[in-house]
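For this depiction, one protein chain was excluded, whereas all remaining protein chains were kept in their positions.
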Amino acid sequence: MSTRQIQLDSGGQLHHFISIEGLSREILTDILDTAENFATVGTRQVKKVPLLRGKTIVNLFFEPSTRTRTTFELAAKRLSADVLNLNISTSATSKGESLLDMLHNLEAMHCDMFVVRHNQSGAAHFIAEHVAPHISVINAGDGSHAHPTQAMLDMFTIRRHKPDFTSLRVAIIGDIKHSRVARSQIHALNILGVPEVRVIGPQTLIPPEASHLGVHIYHSLEAGLQDVDVVLTLRLQRERMEGALLPSEAEFFARFGLTEAKLKLAKPDAIVMHPGPINRGVEIDSAVADGPQSVILEQVTNGIAVRMAVMSMVLGRPPQSGEESR
Amino acid sequence: MSTRQIQLDSGGQLHHFISIEGLSREILTDILDTAENFATVGTRQVKKVPLLRGKTIVNLFFEPSTRTRTTFELAAKRLSADVLNLNISTSATSKGESLLDMLHNLEAMHCDMFVVRHNQSGAAHFIAEHVAPHISVINAGDGSHAHPTQAMLDMFTIRRHKPDFTSLRVAIIGDIKHSRVARSQIHALNILGVPEVRVIGPQTLIPPEASHLGVHIYHSLEAGLQDVDVVLTLRLQRERMEGALLPSEAEFFARFGLTEAKLKLAKPDAIVMHPGPINRGVEIDSAVADGPQSVILEQVTNGIAVRMAVMSMVLGRPPQSGEESR
Partner (left out) sequence: MSTRQIQLDSGGQLHHFISIEGLSREILTDILDTAENFATVGTRQVKKVPLLRGKTIVNLFFEPSTRTRTTFELAAKRLSADVLNLNISTSATSKGESLLDMLHNLEAMHCDMFVVRHNQSGAAHFIAEHVAPHISVINAGDGSHAHPTQAMLDMFTIRRHKPDFTSLRVAIIGDIKHSRVARSQIHALNILGVPEVRVIGPQTLIPPEASHLGVHIYHSLEAGLQDVDVVLTLRLQRERMEGALLPSEAEFFARFGLTEAKLKLAKPDAIVMHPGPINRGVEIDSAVADGPQSVILEQVTNGIAVRMAVMSMVLGRPPQSGEESR
């Protein structure tokens, strides 16, 4: 079954959230609008809404990730759900239990949602294909394939600063080839109607298929940054590189690191983003990361709201109009 | 003090749950009936009841177990208790703190219940003997001694399919010698009035004392399965075997693995059970594990209800009639 088909239920509502690819502009906009309703929850005295009370959400992490797990855990707790953290490397698989048996056991315990992180591309899709109909699966990053909630929090952050996607020029810098984040960002930007998406990086880190995605390829940071509204930097995924695709981090920084001088080539009101954690002095200079055009910490804040939105939507319990915006 | 005496308070109510042995048919039936009250909680929109709100339950796991810990944690959370997970190998004992000092410290923190898993037989009993009177201890598996909540969820599952224990013929297949599950199952079946309990396995895996438990011993799977109503398979506890009690897994499967062909020797409506996790192709064939007579995933579901029942009973707060069955 295609990822598009598997993500929507028969009524066209979001049931799993595996990939941006194949979703409609309406669905993405719905996620962003729902997240707006949750954005104020984090600043209240009582940072909790009862929408998912009595639901059981399992963080199924086959790959360690403190940051992503933390934001999903906080989002779930602020929705009043019960959260179970399973770190699978130290778990039942060591007793020889197969992945599917483990999933069926969690289903039998009446869990409602699996938030899946895995170092294999396609893992979340595979799990979504095999779970019981009442369970929703959210992809929290699979190999180099997709990281859709990251892309949606990026879109949310962009929209808050640049409300009209159809007038934007957006550049993504760095290791496009290994980045699930970049892949999901490109799909989201295309679907939301951004007319010009650029990818910037050395030839070794831009995959040949990039051009099929409708992006413009630049191998010069200076050329690629010209007049852009949004600069999306990427973490250099050192742990994911095989072989010597790069001469050195110092050389990468010299050619593709985002400095204040280079950022001046973009529009004066351009915003700078990064999915974190940052390698300071490798893909971005501290002066930029901490500078006035950086919205990197806003991305983190927005990540909670966007994940609350997706979690409540896939369980069919988005906030009613006015309910969460009070 | 005998385990029987230690488990009941002066009013004859369950205070600890260490072992099936020595409990009355009334107590076991009471657990099953209480679990029926909780069985619907898992299917509600809001899977939570407030019975143990403000209680503190400690999962005291001296032996790793994702599955058992998960079910106890979910059961506790659905009763609205606060749960503390302590994995003791990575904890205070490395600072030289004695087990008893650790227990007394947890008592002093006003914890209400210890769910204990330990690789030494008798550990839960020892702890129950030494805790303060207001604390309840539940045995979540101790060495090769007992696993009473597993046995009760098995009895619950049997009763749902075969309501009259006094007319049943039940077979337990596999490594009886090392199995705390088998030991607890045999006691429960005897107490609940099952007239014929059989154990089936190679001579090396059936302990000499088995015959004292009133079971019939079979060394042939074909003979033992004849006309039984319930087939209880066991996990081959490879990690618990010392020395070469078995020629090979392949040979074990050839002689004692449950296949569709062999299952035909049992009654046509016989049910097949397994405590999990399954070694497919070792003690059970996938066609049987996933087949129409398998109730293995029901066991998992029922495990939550049975643990909720035991937890609420030992804390003296079972649901009132009608309260949880709504």
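Read from first to last, the chains carry the letters A and B; within each, the first residue is number 1.
As a working rule, a contact is a pair of C-beta atoms (placed from the backbone, for glycine too) under 8 Å apart; a residue touches a chain by one contact, two chains touch by 3 or more.
Remember, it's a predicted structure, so these values are computed and weren't measured experimentally.
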Given A:T3, A:N37, A:T71 or A:N105, the correct residue touching the omitted chain is A:T71
Touch assignment to the omitted chain, from A:G11, A:P133, A:P163 or A:P277, lands on A:P277
Touch rule applied to chain A and the missing chain gives residues 42-48, 64, 66-67, 70-71, 73-74, 77-78, 276-280, 297-298, 300-301, 303-304
Against the hidden chain, chain B presents residues 53-56, 82, 84, 86, 90-92, 95-98, 101-102, 104-110
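Just so we're on the same page, only the chains that are shown with their structure count from here on.
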Cα superposition of chain A onto its copy chain B, rotation angle rounded to the nearest 5 degrees, comes out at 120
CA centroids of chain A and chain B: separation to the nearest Å works out as 41
